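Have a look at this one.
Of the protein chains in this complex, all but one are displayed in their positions.
A and B label the chains in the order they appear, each numbered from 1.
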Amino acid sequence: MTRQTRADGSLRHLLTLEGLSRRELEALLDRAQAFVRPLGARPPSTGLLAGLTVANLFTEPSTRTRVSFELAAKRLGADVVNLEMQLSSRIKGESMLDTVFTLESLHVDVFVIRDAEAGVPALVAASVAPHVSVLSAGEGSVSHPTQGLLDALTIRQRKGRIKGLAVAIVGDIRHSRVARSAYHALATLGVAELRVVAPPALLPGDDEFRGCARYTDLEAGLRDADVVMMLRIQRERMLDEAQLDPDAYFRAFGLTSERLRLAKPDAIVMHPQPMNRGVEIASEVADGPQSAIRDQVRNGVAVRMAVLATVARAGNGATA
Amino acid sequence: MTRQTRADGSLRHLLTLEGLSRRELEALLDRAQAFVRPLGARPPSTGLLAGLTVANLFTEPSTRTRVSFELAAKRLGADVVNLEMQLSSRIKGESMLDTVFTLESLHVDVFVIRDAEAGVPALVAASVAPHVSVLSAGEGSVSHPTQGLLDALTIRQRKGRIKGLAVAIVGDIRHSRVARSAYHALATLGVAELRVVAPPALLPGDDEFRGCARYTDLEAGLRDADVVMMLRIQRERMLDEAQLDPDAYFRAFGLTSERLRLAKPDAIVMHPQPMNRGVEIASEVADGPQSAIRDQVRNGVAVRMAVLATVARAGNGATA
Partner (left out) sequence: MTRQTRADGSLRHLLTLEGLSRRELEALLDRAQAFVRPLGARPPSTGLLAGLTVANLFTEPSTRTRVSFELAAKRLGADVVNLEMQLSSRIKGESMLDTVFTLESLHVDVFVIRDAEAGVPALVAASVAPHVSVLSAGEGSVSHPTQGLLDALTIRQRKGRIKGLAVAIVGDIRHSRVARSAYHALATLGVAELRVVAPPALLPGDDEFRGCARYTDLEAGLRDADVVMMLRIQRERMLDEAQLDPDAYFRAFGLTSERLRLAKPDAIVMHPQPMNRGVEIASEVADGPQSAIRDQVRNGVAVRMAVLATVARAGNGATA
């Protein structure tokens, strides 16, 4: 595994939450919390990254995540360039590195990388000059660390703590980077009970999500949960692997108001978006009083500001 | 119809010019006029929108209009993000709203929305938080309010007034948001005579463009006009509805120097662009001394600055 920290222990890259200590996670959450503003308030704006350049390098489209990183970087005073690339698999690693070295020579200081396959962010992190940082914005089904942080921050805000809670993650766990990063964050932060709930074919392998209870029945998985994290399901996976069409999926695993009543009365509902309304979640729940989905988005830009500010601080040669 | 004003009467959204009073239109034109600079002069640059974020959300491509709004926002000091989305019709409204709520949670303050179908800007305006404003950058064949304002400003600059003029709008009136917004602006601002000139199949329905004289003969429609506004014609509409090929269209409805002589000697010629040279307008006219087409573009960025400055002023919570 690529080292994410510098010799002095400070965070240089953020590729995964796995291996970050509780203290490190909490420091990032605290820093992010300081960047949170209520809807309608002016967002924080600082010159912390003035003179630095952030490149968003996305090989799979994700407008929302790109805009979240873009605004986070701009509000810290950085210059931002966006690159969307379609790379053929055969030459992906090599072409990605040539592009990265080009951008590095143009004085890009931080790379934000999103890729549909595993391995590219670590390859880039292992190759760039010492003053350069790499942030994953979603890597295959492996990791989506800023999503895991914003999920943890949202739970902490709404429930006042993470320790001792029961959290149910529902949907295509097997292929979900969101579930993996949530697991890494929440396990380290002391969640009491983490449940993964899915059709049998979409549950993770036995060597993963250690310590999590596994459910193939949604109603059992929801019972007395404090937090319900719904995942986006892809149509092809439903049909090919879970042998369910969208209507059948909704009947078996869709979150409705009625089912939500099985969780604790003050349970919150989360979703990483984009949602398939009427497939994995009913609109009445997505837009209902227990939904924390919009808080997640707002926290996303705060988390990305915190991560950018952390990796690009004094340890970064370019800011010296 | 969605209300465009706040409780105190100030403008919050701009979705249509229909219903704006003469005083309101003139205030916008006056404010825009103050942002106009001659070609070659440095454009105005202010910090009026510093700390605010403007999102250009375009579901149909229009590079020129997007750049005009983008530069208007940047020159007012705002952060700008551009999103081009292809949304399938079936889920458009829902996906658009989820995207808008995401951006709102990222502290976007003003949405500039362009869509090929009617209804989306009003849907968004009815859904966003009270501190957020929505500007239409073109909505189906319904409305293009900043285009209507820049057309009115161009006429006022070149002719010294709008009241009392004879204006001929020529082309595919039936499907034109440009014609509708020009009608709303010019009728309210006291134009003496507004003529719509088109092949019979492209004239508007009888319940629209009330008070306008209708012509199916270009030469009759041009006679003694002060202003000739040409519209872009789409190849498919020509062939399918007007039963004319491009050459036949030009022979019947193309504006040539010879025909322009039927208008007043000091008549001006306008076009919203992009032009089909040799179809609805001859190059000699587009580039000739009576053409105000480049003034329209220059006025466009001034009008968009004025509208942004107006909706985002003190009434906007984010600026407080």
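Heads up, the rule we're going with is that a contact is a pair of C-beta atoms (placed from the backbone, for glycine too) under 8 Å apart; a residue touches a chain by one contact, two chains touch by 3 or more.
This structure is a prediction, so every number in the text was calculated from the model and none was measured.
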Considering the whole complex, which of B:64, B:161 or B:210 touches the chain not shown?
B:64
Contact partner of the left-out chain, one of B:158, B:214 or B:277
B:277
Touching the left-out chain: which of A:129, A:192, A:220 or A:252?
A:129
Residue, one of B:121, B:221 or B:300, that touches the chain absent here
B:300
Taking the entire complex into account, which one of A:26, A:79, A:193 or A:208 touches the absent chain?
A:79
Hidden partner sits against subunit B at residues 37, 39-43, 45, 63-64, 67-68, 70-71, 74-75, 273-275, 277, 294-295, 297-298, 300-301
Could you pull out which residues of subunit A are in touch with the chain that's been left out?
51-53, 55, 79, 81, 83, 85, 94-95, 98-99, 101-107, 129-131, 317-319
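As a convention for this text, only the chains that are shown with their structure count from here on.
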Can you check how far apart subunit A and subunit B are, centre to centre, with Cα atoms defining each centre and the answer in Å?
41
